[in-house]
Each structure stands twice: as structure tokens, then as C-alpha cells.
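As you look at this complex, bear in mind that one protein chain is not there, while each of the others sits in place.
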Amino acid sequence: MKNARAYFNSPWRVLIFIVLLVMTLLWLVPILTGLITSIRTFNDILYRGFISWPEEVTLRNFRTAWERGGLSHYLPNSFIITLPSLFLTLLFSSLGAYALARFKFKANRVIFFTFVGGMMLPFQVLMLPVFKLTDFLGLYDTYWGLIFFHTAFQLGFCTFMLRNYMRTVPGEILEAARIDGCSEVRIWWRIMLPLTLPAIAAVATLEFTWIFNDYLWAIILLRSDRLKPITAGLASLQGQFVTDWPVIVAGALVGTLPTLLVFLFLQRYFIEGLTLGATK
Amino acid sequence: MYRKKIFILIAVVMLFSLILSACEPERIVETVVETVIETVVVEGETVEVVVEREVEVEVLRDKEVLIYNSYASDPAPREADAEIVEMFMDEFPQYDVIHSTIFHEDFKQAIRAYLTASTPPDVLTWFAGERARFFIDNDQIMDISDVWESEGWLEDYPAGFRALSSVGGNQYFLPTSWYWWAVYYRVSVFEDLGIEPPTTWDEFIEVCETLKANDIIPITIGTKYRWTTGAWFDYLNMRINGPEFHIDLMLGKESYEDERVLAVFDAWRDLLENDYFLEDAAAYSWSEALEPFITGEAGMYLMGDFIRDSLPPDVIDDLDFFRFPIMDPNVPIGEDAPTDGYFIAANSQNPEAAKAFLAYLGSVEAQTYNAEKLGRLPTHTGVDRSMFNEAQQKGLALIDGADYVAQFYDRDTRPEVADMGMNVFMEFWDNPGDTARLTQLLAELDAYRIEVFGLE
Partner (left out) sequence: MVRLRRNFLPFLFLAIPILIYIVWVIGPMFYTFYLSLTNWDGLTTPTFIGFRNYQRLFNDSVFFLSLTNNMKWLVSFVTIPVVLGLGLAMILNRAIPGEKIFKMSFYLPMVLAMVVSGLIWGWMYHPRGGLINNVLVGIGLLERGPGWLSDRSLALWSIIIVAIWRQVGYVMVLYLAGLKSINPEFLEAAKIDGANDWKVFQKVLMPLLMPVTVIVLVISVIDSLRAFDLVSVMTRGGPANASSVLANYLYIQAFNNYRMGYAAAIAVILFLISLVFIFIYLWQVMKNELEY
């Protein structure tokens, strides 16, 4: 409360606080709407209007989305696709970032900027060739097709972030190791990576969310229903339960749970990750 | 420490996914008849006798895997479909069907991706007519003339369906069910207001007016996925200009700028400007627009018979239909009666299994099941017609009474033209009074027609 009193030292402040409060509530409305909808039945909402005290409150929608909606296999699929991609992209980008950060060679700048530029590409420009490539490699409609793509596409961002961070590691530590006769790989593994852990954690949190939430590539590179991650699965949920919005919304909420949990518990890393490259 | 945990987690997940992707197909046990030569002592002499013995040998053979993709995503057909697959696997245990049901609209988009992949689905649901024709011409569909012959379908299927499935004397498609389109209405609503089902256009307008005056939405419709507008175009065109002109237009032989087409839009405009349709139709999919129909707030719906699949039983009891009203008695009667069926992908990895499945789908057993369960009309003449319910008899009579049967707007013409055409209908629907814009749209559509049909 001491905080509060210190803060509200002028009427302006009070006004701003109220505006802030209203804005925040407005921002949370969709989430609240989602929660309310998911525990009611569609008939209830339609006949008594949305703004009404629910006649019955039920968890049935969640169960329907899970069992009949296929969420029970969509959700695990998302993990099966996201986690290996995350691991591989972090592995390769930390290797590449190390080379770009600590070695001076002519192509360094060019390679670095290629990674950065690739980050910004409109992915639609990759859509058709990647589709054909994935099929050509026999990876169409497989987990690995999608995993390889995500690994490759996220390399740009990860390499960029990790390389910037690795540059801030004092060179003396590495020099000392080299003098001691350590090979570069050992230096990377034993020294650089542990020191880069904060950045890796930040990037990992962001990447987990982005890969987990991917929709476009899931619908292009996968065909079978049993392989679909939750994003594509939710879209087909919309097709299956066309008139049952509470089921769709319940499914959406379930689908968002993992990223939500990651966000809630690893918020700090999230925000760090975003700001790592934006400011010095 | 943090790293180690993540490592372990990743390793576990990768292992898990590897295991999943290497799923082993089921094994089966077979009964094998063995021919054995035994030595038997007969009357003191040792004789060799050939004996046939039935031995249950555990022949661990992999089940043949068959990939079947279906677009039957509405609740009732989805169930029926799953049942049929079960029935097939029961009768033919050596086959394992991997059955995927894809949302109808997504399937239409995804099919080319399915076919061009190196491991396409073996059997797919699809529409007869121009839409299948396109793939046949591009060698994407397997020739199944042998199945037609061996199953006796050349005799058992009516000539019309045979023609629909053949190109150049060979059969490529298996048509299994068809249904009629009509104006469905709520009997109780009509009765309450003393309305008789209309037969002429003037009567129809009167019915709309009566409903409107009593605060009932005359016609409900959901145009979110656009194709429902195609139905209105089809019927207005066939009633005003006749089915021959309509089909010629579909085949690219007539122009969208023809004044006969403009007449269609004129009639359409009348309906729209008099507020006979559900408001904000574009916000609803076709089945979402059933809501007011179910609650009795709307009176009529121009739809295919599959409307039943999504209606609750008490509404089905209160349901009836009439032929789209006649506008000009001198014009031949055309009806939309789309035919659905199956085909085998040309690159199918397991054509034998696919053909076995197809043979089953086209059999009297499977078709009878569908006709009973879903109320569709079967194509196999071997199916017992006497078991048709009232609606099926009436629907059959409706189509029998027509002079010409079309497939449907987006099945009769090239898909790209249909896509653009339906966008024109949507834009027109949104602002029917803007005749200048309509002229422009039809000009663009016609230019595209010329391009697509290669007429330049």
C-alpha cells in the first residue's frame, strides 16, 4: 500500500490509473468471453442471450472437444513437432552463433546478415518450393517434414539473438581456455553455452511459443488428421462442430494452455527474449 | 543442470515420436488348407494317400494398409462412413483401413495436394462430373474398368451413371449416391399460416410475402462458404433460360454477359431487395443458417436432401419439400441432383486393396446401408426400392419428372471459373442494386471464362 500512496500523488495519476484499468479490462474481455462460453451450452447462449446468467454450467464442452474433437491427439502432436524443432534449432544456431560471434573471417558479415534478413522474409515466398521439397524428400505428411522446416526457418532469429549475446562474453575466458589447449568444440560446450544460458532460455521460450502456434506450415506440410498439431486441429474443429461454438472455444482454450503455462512461469525469459535484440 | 533436464526431455520426446512414426501394422492369423501326403496302412499294405487337412497356421502376415480420405464431415454421414469402414474390415480382415475424415471445405482445397504427393490416399470421396473429369484428364485417377466389369456394374448401374463415370469407353469413377435439391419447408409453419406449397413463381412470391408479413424469415441461407449462392443461380437460370443454356454456360460455350444471364440477376435482385432472405447470410455457414429453420423463425431453405443429416428428429418429422417453382411453363425443367462417389488415386501404393474396397463400396450391401441410414438415393439398381421412405420416393419422383439433371454449379463448370463466379454472386448479394458493378464483375468473369476454357 505504501506503493499506492507514493504513486497517487496527483489527480492526473488517478485519472491515468482509471484509464489503465479500463483498458486492461477491455483487453481481457476476449479471454473472459472464452472462459464463460466454454462452460455454457450453445442453446443456452442463443436463447437467453449471451449476457444472461447461465441456466446450466458444464464442463462437457471440454470433454467433447477432447474426445470427439480429436484434441487428445492434436495436443501431443504439437509437442512432438515443437520440442525436437526447438532442440535442433537451438543446437545448430548456437553452433553457428559461436562461429559468427568469436571468429573473424571475411564471410562473417555476409552470413550474419543472411540469417537476419531471412528472419524477415514473408514466408509465403517459401510456401510452394518447401512443399515440393518436402514431398521430394519423402517427408510430406510426416512429423519430420515439419520439424526440419521449423528448424531451418527459425535458425535466422536464433542465430541472430545468440550471436549478439555471445559477443558480450569477455574474451579473456576463452583465451585462457585456448591457451590451456582446449579444442574449440570443448570451449563451445563447456564455456560458451553455460554462459549463454540466459539468452538460450529466452530464445527457447519465444521459439516454443512460435513453433507451437504455427498454423500455415502445419496445414501445408501435413495431410493426415492423426499428425496434425493443435492449431490445424482447431481449424478443422471449426469445420466439425460448425454450430457448436462452445465446443470450439473450449477446444481453443485447451489448445492454448501449454503456451499459456510457459508464458506464466517463464515470463521473465519471454520478455528478455523479445528485448535482447531490440535494444543494445 | 537446467541443460541436462532439457536434454533428457528432448531425448524422450524424440524417442517417442520415432516410435510413433514407426507404428507396426497389425498381424493376422490365417487358416491354411494343407495338402499332405500320408502313409496309411490299408489292409496290410502301406499306401500313400493324399489328404487335405485344414490347419490353422499362424501365418503372421502384415495387414494390407489402405488409406481412405473422406470429405463426409457432417455428423450423420461421418458416422455412416465409419460404420461402412468397420463393416468392410469385418468382412475382409486382411485389410486395415486408415480412415481420415476431413472438413468438407478443406478437402476440396487439399485434394490436389493429396493426389500429387508421392504417397497419396488410395481411395477418396469425390464428386462426379466435371470435377472428376479434370483429374481424369490429368491422369490422376486410376482406370477401374476392370472393377466395373468384374462386379457386374456395367449391367447393374443405369446408363446415365455409367456415362457420368466414363471417359473414352473406360470407367474411372464409382458413383454411389445421389440426392435431389428442392425447397424445404416447415410444415407446421405453413399450416399455421394456411400456406400451400407453391408451384409457380407468382405463388412463391406470395408465400414469401405472407411469411414476411407474419415476421417469419421467408428463406434462410448461409453463404459463408459461397456455394449455397450457386444453387440459386442454377435454379433461376434453369427456370428462366432452360437447362440447355445453363449447361452450355457451365461448359464455357455461352457468355456470362449474355442478356439471359442478366435476366437471372434481375429475378434474384427482386428477391434480395424485398428482404426475403436471412440477414447477414454471409456470417453463417449453411448449417449455421439452419438455426432459424429449426426454431421455426424461418420458413424455407433451398437445399439438398442432406439437410436432414443436421436436423433434430422432431424437425425432420415436420419437414417437407417442393420443386423449385416454375417460372416459365414453356421452359424444360432442369434439376440439380449431384452425384457423389469414389475413385482411386492413380499413384495409389496399394491398388489391389483399393479395388477391393471400391468393390465393396459399390456393392448392394454398402449402398443399401447408406440409403437406409442417410436417405440418399443409391445408384445400384440392385438395391430394393420398396424400402425407400416417403421422402426418398418423393425425391425420386421429383427427379424422374425433370427433363434434365445437372450436377451443381461448382461441379458442372471448371473449378477456377466456379470460384470466381461464386465471388461474383457474393458481391452481388451484398449490393444487388449496384448494376454498374455487376456489369463490371460479369465482364471480368467472362474474360476469365474465355481464358480458362482456352477459347482465345
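By written order: A and B. Residues from 1 in each chain.
Methods note: contacts are C-beta pairs under 8 Å (C-beta built on N, C-alpha and C of every residue); 3 or more make two chains touch, one makes a residue touch a chain.
These numbers come from a predicted model, not from an experiment.
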Absent-chain contact - pick from A:I39, A:I111, A:C182 or A:L195: A:I111
Option touching the unshown chain, where B:D143, B:D266, B:D320 or B:E444 are the choices: B:E444
Residue touching the undisplayed chain, where the options are A:P11, A:P122 or A:G181: A:P122
Residues from chain B at the interface with the omitted partner, ascending: 108-110, 112-113, 115-116, 138, 140, 223-224, 226, 279-284, 291, 415-416, 419, 423-424, 426-427, 430-431, 444
Positions on chain A contacted by the hidden chain, ascending: 3-4, 6-7, 16-17, 20, 23-24, 27-31, 33-34, 37, 42, 45-46, 49-51, 92-93, 95-96, 98-100, 102-105, 108, 111, 113-118, 120-130, 133, 148-149, 151-153, 155-156, 159, 167, 171, 174-175, 178, 184, 188, 209, 212-213, 215-216, 220, 230-231, 234-235, 238, 245, 248-249, 252-253, 255-256, 259-260, 262-263, 267, 270-271, 274-275, 278-280
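Everything below uses one rule, namely that only the chains that are shown with their structure count from here on.
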In the complex, chain B residues that touch chain A: 2-3, 6, 9-10, 13-14, 16-17, 20-21, 73, 98, 100-106, 110, 113-114, 116-119, 285, 287-288, 290-291, 310
Contact set on chain A toward chain B in their complex: 46, 79-80, 83-84, 86-87, 131, 135, 138, 140-144, 193-194, 197, 201, 204, 220, 223-226, 235-236, 238-240, 242-243
